[in-house]
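A short worksheet on the structure shown next.
All protein chains but one are shown in place.
The block that comes next holds chain A.
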Amino acid sequence: MELANTLSQDGESRGGVLAHLERLETQVSRSRKKMEEPQSAQAEESALGTRIHELRRLRDKLRAEVKQHQASVKASTTNVESDQTSEITEQESLKRKRENVKAILQAYRFTGISGKLTSRGACVCISTAFEGNLLGSYFVDLVMRKPLQIHHHSIPVFIPLEEISAKYLQTNVQHFLFTLCEYLNAYSGRKYQADRLQSDFEAFLAGPLQRNSLCNLLSFTYKAEPEGQSFPFCARLLYKDLTTTLPTDVTVTYQGTDALSTTQEEQRAAHENLFFTKPLHQVFTSFARKGDKLDMSLVS
C-alpha cells in the first residue's frame, strides 16, 4: 500500500522514492537474512556435527583406555594371586609339617618316657599306665650340670626318689629313669586297682577299704556274693615289692567264731589264690560274673 501511495503522489513521493529504496533495502536485508539463516543454521549444524564427532571420538578413546586399564589390572592381580598362592601352599606345607612333628613329639608320651629340652637341661615326663589305661604323668626337671641335679619334680613324696637318685642319678641316668618309671607305674597300677575296688565293687565290701599312700597295704572285709548267703571274709594284701602290681602276701580269714566247713575252707583258699594271681578288681569282676551265673542257673 505504501508503494502505491508513494507512486501516485509525485510531488509528495520523493520521500516516497527514498522510502521506496529504504523499503527495498529492508527487503533485501530481510531476504539476505533469510538466506543467511539456513547458512548459519547449517554452519551451526555442521559445527555441532563436528563437535558430536569429536565427543564420540573422545568417548570411544576413554572407553578403550578404561578397558585397557581394567584388563591390565586384572592381569596384574592374577599375577599377584598366583604368586601368593604358591607362597601360601609353601607356607601351608611347612605348617603341616610342623604340626606333624609336634604331634609326634606329643605322642611320645604314650611310650612311657618322653622329654623336652629346656634352657637348663631337660624335662622328662613319665607317663604311667595299667592294663591299657593311661594313668597319671609325673615330671622330673633335670639340670645338666656336673653333678646332675633335679631342679624340681612332681614325684609324690612317698616314692623313694632320694634313694633311687642316690643310687643311679650320677652314674646311669637311663637306669635312674627306668627305675623311677617302674616304681611310678607299679604305684599307679596298685592305686588303680584300689580305686576300682572302692568305686565299682562297693556292694561287695562290708566296710571301708583300708589303704595307705603307696597302696601297698590293703585291708578289707568282703562278701563274694553281695546279697547272697555267703559270709564275709577279711582280706589283707601286702605288696612288699614296690615295683609290682600284684601282692606278695595275701591272708584271707574268716572273722566268725565257728570253724569253717570244708567248702568254706576251699573257698577261702581259692580266694587267697585269686588275690595272688589276679589284679584286685578282676577278682571282684569274676565274683560278680559267678553271681550272674548263679542267677542264670536259678532262672533256667
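Simple rule for what comes next: contacts are C-beta pairs under 8 Å (C-beta built on N, C-alpha and C of every residue); 3 or more make two chains touch, one makes a residue touch a chain; residues count from 1.
Just so it is clear, contacts and distances are computed from a predicted model.
For the omitted chain of this complex, the UniProt record lists the protein as "Centromere protein N isoform X1", which is one of "Trafficking protein particle complex subunit 2-like protein", "Centromere protein N isoform X1", "Mediator of RNA polymerase II transcription subunit 17" or "UDP-arabinopyranose mutase". Touch with the chain omitted from the figure is made, among A:Ser31, A:Thr78 or A:Thr118, by A:Thr118. When the omitted chain is restored, the residue from A:Ser46, A:Gln210, A:Thr251 or A:Thr277 that touches it is A:Gln210. Considering A:Ala129, A:Leu205 or A:Leu238, the position touching the chain not shown turns out to be A:Leu238 (whole complex). Of the residues in chain A, those that touch the hidden partner chain are 102, 105-106, 108-109, 114, 116, 118, 123, 125, 139, 141, 152-154, 157-158, 210-214, 216-217, 219, 238, 240-242.
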